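Entry: chain A
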Amino acid sequence: MQPVATTFFFYFLSAVTVISGIAVITRRNPVHSALALIVALLGQAGLYLMLYAPFVAGVQIILYAGGIMVLFLFVIMLVNIERAQKEEQFNKQWIVGIVAALALGVLFVLVYMKGKGLFPQTVAQLPEGENTQGIAMLLYRDYMFAFEIASLLLLVAIIGAVVMAKKRI
Partner candidate 1 sequence: MNGPGLNSIILALVTFIPLAGALLLLFVPQRERDIRVFSLVISLLAFVLSLHLPVHLQRAQGGFQYEVNIPWIPTPNIHYHMGVDGISSWLVVLTTFLTPLCVLISWKSIRERVKEFFILLLILETALIGVFVSLDLFLFYFFWEATLIPMALLIGMYGHGRRVYAAVKFFLYTMIASMFMLAAILWLYAKTGSFDFVTIQNAVRGGGVEGFATAAPWLFLGFFVAFAVKVPLFPLHTWLPDAHVEAPTAGSVLLAGVLLKMGTYGMLRFNLGLFPEQSRANAGWISVLALIGIIYGALVALVQPNMKKLIAYSSISHLGFVVLGIFSFTQTGLDGATFVMLAHGVSTGALFMLAGILYERRHTYEISEFGGLATPMPRYAALFLFIVLSSIGLPLLNGFVGEFLVLSGTFRTSALYGVLGATGVIWSACYLLWMYQRVFFGKVTHEINEVLPDLDLRERITLWPTAAAALVMGVAPLLWLNAIDPAVQSTLAPLTQMASKVVGR
Partner candidate 2 sequence: MSASATPLAVEYVRILPELVLSIFGMAVMVLDPLIDERRNQRTLGNIALLGSLAAIIATLYQSQYPGPGFWNMVNVDAFSVFFHFLVTTVTAIVILTSYDYMEVQQIRAGEYYGLILFGAVGMCLMSSAVELVLIFIALEISSISTYILAGFRRRAAISSEASLKYFLLGSFATAFFLYGVALMFGATGSTSISVISQVLRSGQIPVLAYAGIALMFVGLGFKVAAAPFHIWTPDVYEGAPSPVVGFMSTAPKAAVFAVLLRIMFEANAPGRLWLIWVTAALSMTLGNIGALVQDNVKRLLAYSSIAHAGYLLVAFAALPSGGIPAAMFYTASYAAMNVGAFAVVSHFASAGERYVTLEDYSGLGRRSPLLAATLTIFLLSLIGIPITGGFFAKFYVFSAALQANLVGLVIIGVLNSAIGAYYYLRIIVMMYMREPREEAPVPAAPIGLRAALTLTVFATIYLGILPGGVLEYASRSAAELMRQ
């Protein structure tokens, strides 16, 4: 059975992601850009689902949208944004920004044109039944050392955050 209208979902989700991505940059109020970012993250989670990566989509929603964006909103609340809004939004180097974005765009278009023949046209079916199980076996077997070191990374993050945030330690 051929899935009903996947291309529609792809265009819908990528449109959502790209528009909210641009909104993140252009909005004056940091809260608005934070919300736009959350929408972009959710759109991206949908794209992961389309690429047969349900576990990663789940983690994206829980961790990114749920964790990091909460942190962002907390910090935005902490910093009074009235003064921030009155200040001029774009600093002077917007020419540099445009040039850099164009350069990157040209690079990606070049890569895309050259690499066209490289990729199979359609995305092969992948049994996403045991996706998480597959990742689990990989994560706790082949990448075991990276997993242990990640705990150390979290420890450093805790220390760093508390040391910098508290007034007097």
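Here are a few things to note about the model shown:
The definition used in the following text is that a residue touches a chain if its C-beta (ideal position, glycine included) is under 8 Å from a C-beta of that chain, and two chains touch if they have at least 3 such contacts; residues count from 1.
Per the selection procedure, all candidates are chains of the complex that A comes from, given by their letters.
What you see is a predicted model; the values in this text were computed from it and never measured.
By the touch rule above, chain A in this complex touches candidate 2 out of 1 or 2.
Of all residues in chain A, only 107, 111, 114-115, 118, 141-146, 149-150, 152-153, 155-157, 159-160, 163-164, 169 touch candidate 2 in the complex they form.
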